[in-house]
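Sharing a structure, written as structure tokens. Questions coming.
Excluded from the complex is one protein chain; the other protein chains are retained at their positions.
So, chain A:
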Amino acid sequence: MIRFFVLLILLLPISASAQNVPKLVPDVSQRQINIQSGFTGAEMLLFGAIIYPRGVAPEGQVDVAVVLRGPMRSVTLREKQKIAGIWVNADSTDFRSVPAYYAIASSRPLNQIVNSKTAAIYELGLDRLQLSPSGEVNATEQRRFVDGLVDLNRRNGLFRQEAGTVEITDQVLYRARLNIPSSVPVGVYTAETLLIRDGRVIVADDNVEVRIRKTGFEQLVTILAQDYALLYGAMAVLVSLLLGWFAGFVFNRL
């Protein structure tokens, strides 16, 4: 990998030197994550190089933020309230664009490197996600639901925000690790890298895609259960009957 980086640094400045804007060369450790029987989650390395015009790094500090984002989906969020002594789902609101997974890592805390306007434009940070809530007009209520949604996903490990975990070497190379829990939804994920300087996003690249999918037996079971429900149900019954019968048979012999 070091050799690869050296090659990058030597070759690429020449092609980028014509422009005045730095260029990002991002990559991820895996373009595809396969969910199989032993899957307990994954660790994704997002890394890359920053190519400056004329190959010269600017004065002062640059910051990098990386975002891994899952497919968007519509959800209903329900809130429990205590009614007649028990906790039941009482209130709910719909969100039209919630990422199935969202993890952001940055070289320094986000509020120190970007202003709130930039953060909102680029959806940087868990409190800046544009989730498109619908149905609830009251702003405080809406805020409560958004906070609830973020908190829930954070606890499940599906939303993450980490500061100081992007390492930048010589203003040129960066890398960050993001954890993916076993309950991660399948789909096409986007990895985005943002180069930040003086509170502004200088360049952003979101061309790297990561495919998370079930493979082998896990894929087969999911397809059967979804599309061949009758067959799947019959199989489940049969497996259960056979195991039960077989165990009875074996133990009667003992």
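The working rule: a residue touches a chain if its C-beta (ideal position, glycine included) is under 8 Å from a C-beta of that chain, and two chains touch if they have at least 3 such contacts; residues count from 1.
We adopt the following convention: contacts and distances are computed from a predicted model.
Going by its UniProt record, the hidden chain of the complex is named "Probable membrane transporter protein" among "NADH-quinone oxidoreductase subunit J", "Pitrilysin family protein", "Probable membrane transporter protein" or "Putative spermidine/putrescine transport system permease protein". Touch with the chain omitted from the figure is made, among A:R31, A:R54 or A:R73, by A:R73. Within the complete assembly, A:Q36 is the residue of A:Q36, A:Q130, A:T169 or A:N207 that touches the hidden chain. Although one chain is not shown, part of chain A still touches it, namely residues 35-41, 73-82, 85-89, 92, 94, 148-149, 151-153, 155, 182-183, 185, 214, 217-219, 221-222, 225-226, 229-230, 232-237, 239-241, 243-245, 247-249, 251-252.
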